[in-house]
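Report on one structure; see the data block that follows.
Note that one protein chain of the assembly has been removed; the remaining protein chains are unaltered in position.
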Amino acid sequence: MAVAAALNERPDARRYEANAATRESPWIRRLILGTALIFFALFLLMPLIAVFVEALRKGWFTYITALADPDALAAVRLTLLIAAIAVPLNLVFGVAAAWSIAKFEFRGKRFLTTLIDLPFSVSPVIAGLIFVLLFGAHGWFGAWLFERDIKIIFAVPELVLATVFVTFPFVARELIPLMEAQGREEEEAAVVLGANGFQILWRVTLPNIKWGLLYGVILCNARAMGEFGAVSVVSGHIRGLTNTLPLHVEILYNEYQFAAAFAVASLLALLALVTLGLKSLVEWKAAQHAATDA
Amino acid sequence: MTHPMPVPFGAAPRFAPIRQTRVLPGFPLALGYTLVYLSLMVLIPLSAVFIKSASLSWPEFWAIVSNPRVVATYRLSFGAALLAAAINAVFGLMLAWALVRYEFPGKKLIDALVDLPFALPTAVAGIALTALYAGNGWIGSLLEPLGIKVAFTPLGVLVALVFIGLPFVVRTVQPILEDLETELEEAAASLGASRRQTFTRVLLPVLLPALLTGFALAFARAVGEYGSVIFIAGNIPMVSEITPLIIITKLEQYDYVGATAVAVVMLIFSFIMLLAINLLQAWSAKRTGRNR
């Protein structure tokens, strides 16, 4: 959605402030701006700063020790592994879904779009629960899997499944409006010129949607690495084995190792900041791209 | 798509094409893959909840979901979520307004940071908010002398839910506000309307659908929220326990059926919200003359 929206250039706020019909009296302006900024500081800025302050409260040594801990490193590896599986899966799905929904007409299209968005409206706890129901010891496939000694619950496959579920819509919902806005003329032109399906996808469609795709992947990745509720339900919290970074934060915190908990948390907060930075960059690039096209 | 995935012929009739001649290739493959993946990853797992709960008789189901401790969690989860969404509607509108209408230093940074709750893992948000609002925290220590306790009370739940719902209202209202032609306000002013009249009679009706959509999205998200809440809530039964936590508690006691029953209640609520949000967005599109 965001890249599709960025195609409209953002107007300069000064034009509102220069216009007698759209400007507020100075004290109303101060009131709105002041309230908005206080709200922003209280609920967004201060929690972010608190993470870093708390992380460094006991000094750099404690900070580095917490991050160099073997369990922490194992958590980093697992988190990266999960994201490395879940994100490409949802990426391929996102392109396929957007291709069929944006480039073709068929009945039930709106309904299908709603279904794709479904995981966003399901509580992460329930996202975890459904996989416990399927693969847990008392679940549908639990006994069958147990007999064959296949571990899914409290193991990596289940963590991946839960993560795929909660990050399911990210790429698709980014691409669908973008590809709908672009229409199908360019692809049709490619067909007329004799391109096959793969060539059209690779040479025409993907270059056109690359910023939207990247945007979706960035958000998908952030959620995949940061998901807590769903993986908390399915992980079993086995240190060094099924502990992702957010779960590791929880364990440290519940053991009253606050500085260490915040140290690991600061790593995730940095990831969030990088995500936001990349996201702004992609939005800016997409807007620039649209401006040079126009 | 080059993915070697079989096309499910069984699903074909429902998605039967309107136009038989398709110029672009790959439709059966792409749609087939979409449907198979969607079914495997989302639809079949979700249906497990309903099938599992079907093993309960109605009185058994009712006994679980109407247990006083469970009902207390609904009250907190839905009440705090509703209040948090309302707070976000008011202040989120102001923030969106400031970002679109005013120039001020640091605006671009603030605009980018509004999405922080989307990007920051909820567990991190949870412990950060707890550190801030605990009795010895930066904000908590200011409020404590006034007799206001935030952390480990229902108020703490509210704070966490305001945090995670914040971007929804800002991000639904902001684009509508940006696209709004200044001519509307100019027309209102040239017809003699005061700034307040212009806001209440011209702008607010146009922004209302987006505002309500943002409110509904924030509300839906907040009801199911877990990570950012459990640290700050204190999780005292009947007082500051949220519904998702009840599900986890039941799971930890291997009470799968009980957990599933509560999950069904939450899922039904989620589906209703999803429907409401879809209707709101359709209404919004009509109101603002945008095409979806």
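Each chain gets a letter, A and B, in the order it is written, and its residues are counted from 1.
Here is the rule we use: a contact is a pair of C-beta atoms (placed from the backbone, for glycine too) under 8 Å apart; a residue touches a chain by one contact, two chains touch by 3 or more.
Criterion: contacts and distances are computed from a predicted model.
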Protein that the absent chain corresponds to, by UniProt name, given "Sulfate ABC transporter ATP-binding protein", "Xanthine dehydrogenase family protein subunit M", "4Fe-4S dicluster domain-containing protein" or "Alpha-D-ribose 1-methylphosphonate 5-phosphate C-P lyase": "Sulfate ABC transporter ATP-binding protein"
Chains on display which the left-out chain touches in the complete complex: A, B
Residue of B:79, B:106, B:205 or B:237 in touch with the missing chain, whole complex considered: B:205
Absent-chain contact - pick from B:40, B:54, B:71 or B:191: B:191
Interface residues of chain B (partner: the chain not displayed): 181, 183-184, 186-194, 197, 201-202, 205-206, 286-289
Residue ranges of chain A at the interface with the undisplayed chain: 18-21
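Throughout what follows, only the chains that are shown with their structure count from here on.
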Partner chain A, residues of chain B touching it in the complex: 1-3, 14-19, 22-27, 29-31, 33-35, 37-38, 41-43, 45-46, 48-49, 52, 91, 94-95, 97-104, 107-108, 110, 112-125, 127-129, 131-132, 137-139, 159, 162-163, 166, 175, 178-179, 182, 185-186, 188-190, 195, 220, 223-227, 231, 244-245, 247-248, 251, 254, 256, 259-260, 263, 266-267, 270-271, 273-274, 277-278
Complex interface listing, chain A residues touching chain B: 5, 8, 10-17, 19-22, 24-25, 28-29, 32-33, 35-37, 39-40, 42-48, 50-51, 54, 92-93, 95-97, 99-101, 103-108, 112, 114-119, 121-126, 129-134, 136, 138-140, 161, 164-165, 168, 184, 187-188, 191, 196-198, 200-201, 219, 222-223, 225-229, 232-233, 245-247, 249-250, 253, 258, 261-262, 265, 268-269, 271-273, 275-277, 279-280
